[in-house]
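One structure is given below, represented as structure tokens, and several questions about it will come after.
Note that one protein chain of the assembly has been removed; the remaining protein chains are unaltered in position.
What follows is chain A.
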Amino acid sequence: MHIVDGALSNPVVIGGAVAAAGGIALGLKTLDLDRIPTAGVLSASFFVASLIHVPIGPSSVHLILNGLAGLLLGWAAFPALFVGLLLQAVFFGFGGLTVLGVNTLNIALPAVLAWLLFGRLIGRGTPVQGAVWGGLGGAFAIAGTTAMVAAALALSGEGFLPAAKLVFFAHIPVMAIEAVLTGFAVLLARKVKPELFVRGIAA
């Protein structure tokens, strides 16, 4: 899921960095005092989630948890995920520093899209209904990320469809796991701290 240094052409890297900077600026604006702790907790969970590997066939993929971050934070997912990615690059060598912008965009933009699509629905109805929408949002964010990764590779010269298929199918188990995880997290949060979602929509 993390694209490494040297895999992308320069225009893609620069474009991704500019877009990510815009997203981070927008996110920081919406990040008010009450939501900073949420952002910090989600940033830390994102940072650790990448170490949880799901074995599939000969290879393995890792959890991402960007959907949950997006659903709870909205645009503020950009700075939260950026911090997580930066530290993953520095501590674990995932991805790289030059492609940080592209990776931030690939992971945070689908998260924000999931929030725009499902954010409202999660706060409504019974907690169980909210959890179902949350699970859908979690799976949607991963699917979006695979599409973004494939698009970034395609813009750098690799064939889009083979790359997209490879990344997408490799992440189907992750989508399922993240859907369940996000669903339960939403269910729990709806019961314990319902105002989390009301705030998220108001912002």
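Please note the rule applied: a residue touches a chain if its C-beta (ideal position, glycine included) is under 8 Å from a C-beta of that chain, and two chains touch if they have at least 3 such contacts; residues count from 1.
Everything below uses one rule, namely that contacts and distances are computed from a predicted model.
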item	value
Chain not present in the shown complex, as UniProt names it (candidates "PTS mannose transporter subunit IID", "Threonine dehydrogenase", "Nickel transport protein" or "NADH-quinone oxidoreductase subunit H")	"Nickel transport protein"
Option touching the unshown chain, where A:Gly84, A:Gly137 or A:Gly183 are the choices	A:Gly84
Where the missing chain touches chain A, by residue	2-4, 6-8, 31-33, 36-37, 39-41, 43-45, 47-49, 51-53, 58-62, 83-84, 87-88, 90-94, 149, 152-153, 163, 166-167, 170, 181, 184-185, 188-189, 192-193
